[in-house]
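Rest of the complex left out; these chains stay put.
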Amino acid sequence: MPLKKPQNGLQNGDGSHEKDSRHFGNGSQQQNMDINDHEGEQNLPSVLEVSNESPVVNGIGSSLANGSLNLHSTVKRKLDGEKDYVFDKRLRYSVRQNESNCRFRDIVVRKEDGFTHILLSSQTSDNNALTPEIMKEVRRALCNASADDSKLLLLSAVGSVFCSGLDYSYLIGRLSNDRRKESTRIAEAIRDFVKAFIQFKKPIVVAINGPALGLGASILPLCDIVWASEKAWFQTPYATIRLTPAGCSSYTFPQILGVALANEMLFCGRKLTAQEACSRGLVSQVFWPTTFSQEVMLRVKEMASCSAVVLEESKCLMRSFLKSGLEDVNEKECQMLKQLWSSSKGLDSLFSYLQDKIYEV
Amino acid sequence: MPLKKPQNGLQNGDGSHEKDSRHFGNGSQQQNMDINDHEGEQNLPSVLEVSNESPVVNGIGSSLANGSLNLHSTVKRKLDGEKDYVFDKRLRYSVRQNESNCRFRDIVVRKEDGFTHILLSSQTSDNNALTPEIMKEVRRALCNASADDSKLLLLSAVGSVFCSGLDYSYLIGRLSNDRRKESTRIAEAIRDFVKAFIQFKKPIVVAINGPALGLGASILPLCDIVWASEKAWFQTPYATIRLTPAGCSSYTFPQILGVALANEMLFCGRKLTAQEACSRGLVSQVFWPTTFSQEVMLRVKEMASCSAVVLEESKCLMRSFLKSGLEDVNEKECQMLKQLWSSSKGLDSLFSYLQDKIYEV
């Protein structure tokens, strides 16, 4: 699902950002060593609270990019110091050491007060398209968040696109090279990525700032609350691009949208506006773009004030009877994609479609 | 979910009401002794046909309260006598004797022509909040209605609130007293109350005149048809008040509203207006408050003219494959509530929330 509009000059790879993302989401958090550490982090000003309407950055977490918020500046430290929490410098240091071993390249992970915030912010693909490598980063971040003491997860994106689904130029490149091996590898990456969402035990809130396509839309029903900006829209044109459904959409979409609309989306590539997606149940609520970030943050913080046990047990009650079914569906969907990609006919069909699209541009 | 607005001076406990409720819903009906008796009752003027717009009473069945309709007055009897039905005074007498043994305090049960009408009209709680005792009365009335010859059940409420869910002042009082014993008792009362709805074999029509909160909203998907007044609204802020979902809402809400909206309701306490609830599938149709009672009664009578076999078998076809699943969900939900209430941590969290609310007022 290649989008023509270029990612709007986001300075996501600059120094300040590198420095920022280094501090979050790593193995040491799984060892529960971050009890004091994240308390230090909880007072970071959330970038989501700043409604930054510059033309360059307009997604949740986008103000990351303007460089004015160097989160670990001396000023910040001083502010932190004024609060009454235990701050163990020794512990913090060791965490940082570990964190730097597994920092992320295509996502940003922030530990906020009571929740983990994952931002899609791909450096290696356009429009937050997903490659096996990016999906692996998300899985690792989910794994960290499931083990630490955050009560819920917020997933959003940097830039004007939430997620454009699988990266098809990557797909063509790899599959042309070694069809058999790569079809297995990519299908398994999708399977594991989707499985990580199915199995995640804490509530997942998604904030959709712009277009959500393919796998980027399919995983939404695996999340718990979906808030969308008016600018968001949703499309899963699997059949149109000669693919079968993924992300459990073959099960969840008919369940939520009804058979008739689900099939129109999956077979005919019907596009849903944010309002349509909301009135049909894919989205919880739609907010005005200018205040979207604040509205989301307000609600996420409210949720994060709830009891962790209540949040996790409520989700467990709501999901437990579905989990094994969804895992089966996920397996079948990915098995089918693998078959399509490893057959020359399926691949030809995909290639000819995608090449047409590329020539169109 | 304590509402601040006081129940508006409903004279529900006066003599005429007591006299009225005495005539309905008891064990003798289960023995099929009421065949002629209810035929005598079928010509009672339905209070639902009177649109009473006084500020004091505005729910379905609310005109009960204004005292002008003493249903068994001499005038009424005379009217009854003019109709061509068998009226066996002897039988009626014996039924009354039995009925007086198990009359209801917090609900009103009326046998109408072809259907049973249960009205929530709590004397012992505010805003039709539910206590184990009130839930037991409803269960008993459901049990009676399932055994008698009525074809369907109409559930509505007296007053301006349909049902405000569990009575939290009762909850605090009891749980502070004896956490272990009371948590089991209350959780089991909820379980049995919900189970009675799951297992009820005749169609249940609910008429929602005003706010339906917590358990009062959660049970709606266990009923068959839900008509709402424009004044109705719906809220299930379980997580907000540090509780896990009840009434099978952890299963039925995602099923009906979609995962995204269901979670917003259960986790964030999102409030649905009557129109929203209708467009999202929780409510069948919304009516104007002034004519709500008539519209409902018209339709219920129409339904009650259908064949009893067709109604029961249709419901059986629609529900049978769900029944065991719902019973499991109900068990799990109540098990979870019991755990929360019997743990000091869960209880503290609940208490501190509820006490904050009380101090706010």
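In order of appearance the chains are A and B, and numbering begins at 1 in each one.
Note that in this section contacts are C-beta pairs under 8 Å (C-beta built on N, C-alpha and C of every residue); 3 or more make two chains touch, one makes a residue touch a chain.
Here the structure is a predicted model, which means the values were calculated and not measured.
Trainee: Assuming the 2 chains shown are copies of one sequence, what number of copies does the full assembly in this structure comprise?
Mentor: Assembly-level count of identical protein chains is 3.
Quick note on the criterion: only the chains that are shown with their structure count from here on.
Trainee: Round to the nearest whole Å and give the separation of the Cα centres of chain A and chain B.
Mentor: 43
Trainee: Tell me, which parts of chain A touch chain B in their complex?
Mentor: The touching residues are 203, 220-221, 223-226, 252, 255-257, 279-285, 299, 302-303, 306-307, 309-311, 313-314, 317-318, 320-321.
Trainee: Which part of chain B faces chain A closely enough to touch in the complex?
Mentor: Per the touch definition, chain B meets chain A at residues 238-240, 242-245, 250-251, 254-255, 257-264, 266-268, 270, 279-280, 325, 328-329, 332-333, 336, 340, 345-346, 349.
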